[in-house]
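Omission of a single protein chain aside, the complex is shown with its protein chains in their original locations.
For chain A:
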Amino acid sequence: MSMSAYYQTRAAHHGVVTSDWLAQSQEAATRAVVTGGQEIVDGGKSGRAFSVIDEFNNWRKQPDLAEAVAAIRALAAVIRNSEAKTMMELEIELKKASDSLKSWDTTSISLTAGCDLFMRYVTRTSALEYEDFNSARSRLIERAEKFGEISYKARKIIAMLSQDFIFDGCTILVHGFSRVVMEVLKMAAQNKKLFRVLCTEGRPDRSGLRLANELAKLDVPVKLLIDSAVAYTMDEVDMVFVGADGVVESGGIINMMGTYQIALVAHSMNKPVYVAAESYKFARLYPLDQKDMGPALRPIDFGVPIPSKVEVETSARDYTPPQYLTLLFTDLGVLTPSVVSDELIQLYL
């Protein structure tokens, strides 16, 4: 059973740590180093100790940094360490690095989207603006490093945009732990808004527990629910707030398992579903049903041994179609789901 590194990282950062998980992550880490080593050997450039995957892993360890940002910073490191003399050469190196990053974890959408965004930017910049290779290169490095700030700024912008939608006395339902949603709620608490949060547990990571801790520190009234209690409590909810692992071309989102369920219940009871996602998570995917995306599997610990004959559904994510979403808050502004494909077309024009 192959494990999705992306979801393991998320569990590491936000979930409750169990001993099983520790063992598995140890195994995954050694596996990554091995593939990183292979990258060095296959790279062809002798004597180079640099590996984009290692670099990426270093950046990824920081819990506050988004995947896409880590990827872009890793690619910036590639440029820095590159010995290319022309733009074409640099682009080819970058393409190879980007491909290897993407293939290392095929399940992470924001990683793919981040790499694509950066490659797109590089090809556009190089062709047009600078006659001098060195200045072009330094500009690329500078921009890539600034991208980290953009990500941080993006969360702030999203939080600001969503403030109007949180009114005094409202009840918000959140699912699992999303850093963007956390920022939204933090800003609302700082603005002295009176609201209550219902937080699902978010099995199997139980990341909801972490969110509940954080909110309790901010003195926001929190109520924890098990995942199955969502429909039971939906009538007292005023709005649902979720993050996204990826936003797809149709305007739907890919997010932690359970989001689709919550959106369905909210839609049937006429509650708005708001998504908070940075714009670099927009991906050129168009899933037609739940199984259309590549599988991203997560080990689930049931606490008791399960007979080997019994299958377990281990997918870590699901796809929520756009008709169940009300609005998306992104750093590009407030968008309805139909705007997303327009934005993507603009990028790839």
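Structural remarks
Heads up, the rule we're going with is that a residue touches a chain if its C-beta (ideal position, glycine included) is under 8 Å from a C-beta of that chain, and two chains touch if they have at least 3 such contacts; residues count from 1.
Operating definition for what follows: contacts and distances are computed from a predicted model.
Selecting from "Anaphase-promoting complex subunit 10", "Sorting nexin 4", "DNA replication complex GINS protein PSF2" or "Translation initiation factor eif-2b subunit beta", the unshown chain of this assembly corresponds to "Translation initiation factor eif-2b subunit beta" (UniProt protein name). For the chain missing from the display, the contacting residue among A:Phe56, A:Trp104 or A:Phe147 is A:Phe147, taking the whole complex into account. In the complete assembly, the contact with the undisplayed chain comes from A:Leu344, out of A:Ala159, A:Val230, A:Ala277 or A:Leu344.
Only one residue in the set A:Tyr6, A:Trp59, A:Trp104 or A:Phe165 touches the chain that does not appear here, and it is A:Phe165.
For chain A, the residues in touch with the chain missing from this view are 117-118, 121, 124, 128-129, 131-132, 135, 139, 143, 146-147, 150, 164-165, 167, 279-280, 282, 327, 331-339, 342-344, 346-347.
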